[in-house]
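Here the complex is missing a single protein chain, while all its other protein chains stay put.
Labels for the chains are A and B, by order of writing; each one numbers its residues from 1.
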Amino acid sequence: MADSAQSHSLGAGHDAGSRRDFLVIAANALVGVGAACVAWPLIKSMNPAADVLAAGAPVDIDISSVQPGQQIVVLWRSRPIFIVHRTPDELTKLQTDADRALLRDPDSDNLQQPPYAKNAYRSVKPEYLVLVGICTHLGCIPNFVPAPGGSLGASWPGGYFCPCHGSRYDLAGRVFSGVPAPLNLPVPPYHFVSDTTVRIGENPPDSTFDFGSIEQI
Amino acid sequence: MALPQNKIVRWIDRRLPVFTFLDHELNQYPTPRNLNYWWNFGSLAGIMLVIMIVTGIFLAMQYTPHVDYAFNSVERIMRDVDYGWLMRYIHMNGASFFFIVTYIHIFRGLYYGSYKEPRELLWILGVVILLLMMATAFMGYVLPWGQMSFWGATVITNLFSAFPGIGNDIVTWLWGGFAIGNPTLNRFYALHYLLPFVIVAVVGLHLVALHQHGSNNPLGIDRKGPQDSIPFHPYYTYKDMFGLSVFLIIFALFVFYAPNFLGDPQNYIPANPLQTPPEIVPEWYFLPFYAILRSIPNKLFGVCAMFGSILVLFIVPWLDTSKVRSSYFRPVYKWVFWLLVIDAFVLGWVGAHRPEGWFVVIGRIGTFYYYLHFLILMPFIGWFERPLPLPPSIAEAVLGKGGGTLPGAAAAREKP
Partner (left out) sequence: MNARSGLLIAAFLVATPALAQTPPASPPAAVPAADADVMPALPKVPWSFDGPFGTFDRAALQRGFQIYNEVCSNCHSMNLLSYRDLSALGYSEDQIKAIAAQKEVTDGPNDQGEMFQRPALPADHFVAPFANEKAARAANNGALPPDLSVIIKARDGGADYVHGILTGFTAPPAGFPMSDNMQYDLYFPGYQIAMPPPLADNTVSFADGTQPLLDEEARDVTTFLTWASEPTMEERKRTGAKVVIFLLAMTGVLYGAKRRVWSKLH
């Protein structure tokens, strides 16, 4: 049962208007600011918490027992990191025109690595390759297939083969043309704290590379 | 109907009349012009419900409902999660403040007779909301898995064993085990997440019931015409916002400067099933009921007295026989009401102490008075009291005789 009450709209009645409107507008503005200030911490709380960030700190890996031609896989920030001890033969092959002709981005022009890894070997030291082992197509972990030829064909130089959709990479993590993956495998920030220990997740002292700036993991 | 000309608004409104609905419920809904600040507490309770749900959801993103991880996950929220300490303290103190505003809202209803015809169902829905709040708060307090969480839950769930025959089976069923443990914690978490949304639904019904006949008012007399009422918006929207702001200052003082004042230090000790704390005390908002429970030396009757103290609220509309709503015009009941308020505080104080010595006696007197008030005093005072004469209308009481010079009344005579 609705009594018909008079409808008061705030717009009507401009007498004594400006001071009242100012107060009302100021009130609404403050309430809006207040609401935003309440929403902000709630949204921020979903950011990675301090313990999660700490767990993503750099890890030191002892590579003294990695034989030439061998790969080990470690975890950094919950992602697989490939560390490969490349042989001199493998290193030579990386420079040849035959190998480069197969590749989509042989000079690593796309930003998928720190500046200190933008070279022919995509690494700090030629004999050790460090990659983020996540296929740049849809995120599977590629298989390490260092031996040339074999079931992947006579022109297979050795490298990585992703079982999910067939993307291929060479032994510097560079992606082949004509495969679904668009980009080279990323190189994480890393440097050698000693000859036998590599620290994944930290730049060398003279570099300030932000890993978040690469095109895509 | 003052609908904006905006095309988009009209397109939506034709298909789902939200804007017409809001215009009707806010701009056109007639509210008594004489509501005082005791009428702010309903909207405050609604806002506290929203605050609890929002902080609760964000806390739920970080909490782990397992006996081995629960306590530590709460401390992780306090230390490692950005603003986790803020959400936790708001949620923790928010429960207390939700009860403060709700209790004041209830006492407002008792004083002004807001439960009387035609608002009986409105009142009953409110008591349902109170029961749901109590269940939600009880289960929520278990989640941090402190000493008081565990032992308070043990004591209260053990109450159900009082029921003859099936009591022990009920308790085992509640626990999901031989004692409070992981199954209990998990189901309390699930239910604690669910019940607030049930509360939202019942609050919706509560508002529908309210809008049927509109709010009561301090004089307790019906609105007789348009001069007695004003639209809810902008008058009560602004008044409610102002009241909310004052309330938030007090809330903020607790959250930021005394966040553990209303809590129990024992709950910062991880739950230990092998060690009972020296005193098991529920949170302050349960203390009066705890006192009633312990005032009766028999387990089953103590449980009945405690549940009865809430069940009696359901029949208040029929217990009160007065023809007059507001205690403003009830010279005898006006003072008796305050006895109930004092009784509630006394029972709360008793509940906080061990049941020894004078506390037992006072607790029993308090329990006796509680039931006396509802079952005897309310009906009898209603029958025998001579109320003061009621004013002819709200407008006349508020504005003085005539009331014709007011722009409101004049405008009311024009067609909207």
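The rule is simple: contacts are C-beta pairs under 8 Å (C-beta built on N, C-alpha and C of every residue); 3 or more make two chains touch, one makes a residue touch a chain.
Note that the structure is predicted; figures quoted are calculated from it, not measured.
Partner chains of the missing chain, restricted to those shown and counted over the full complex, are A, B. Remark: the omitted chain is touched by one listed residue; of B:Asn6, B:Asn168, B:Gln212 or B:Ser245 this is B:Ser245.
Taking the whole complex into account, subunit A touches the unshown chain at residues 8, 13, 19-20, 23-24, 26-27, 30-31, 33-34, 37, 50-51, 54-55, 57.
The chain not shown here touches subunit B at positions 33, 36-38, 72, 75-76, 78-79, 85-86, 89, 100, 104, 230, 234-235, 238-239, 241-243, 245-246, 248-250, 252-261, 265-266, 268-270, 278, 406-408.
Just so it is clear, only the chains that are shown with their structure count from here on.
In terms of their C-alpha centroids, the spacing between subunit A and subunit B amounts to 50 Å.
Put simply, subunit A touches subunit B in their complex at residues 1-10, 24, 27, 31, 41-42, 44-47, 49-52.
Within the complex, the subunit B residues that touch subunit A are 2, 24, 27-30, 54-55, 58, 61-62, 76, 79-84, 86-87, 213, 223, 225-226, 229-231, 234, 238, 241, 408, 411-412, 414, 416.
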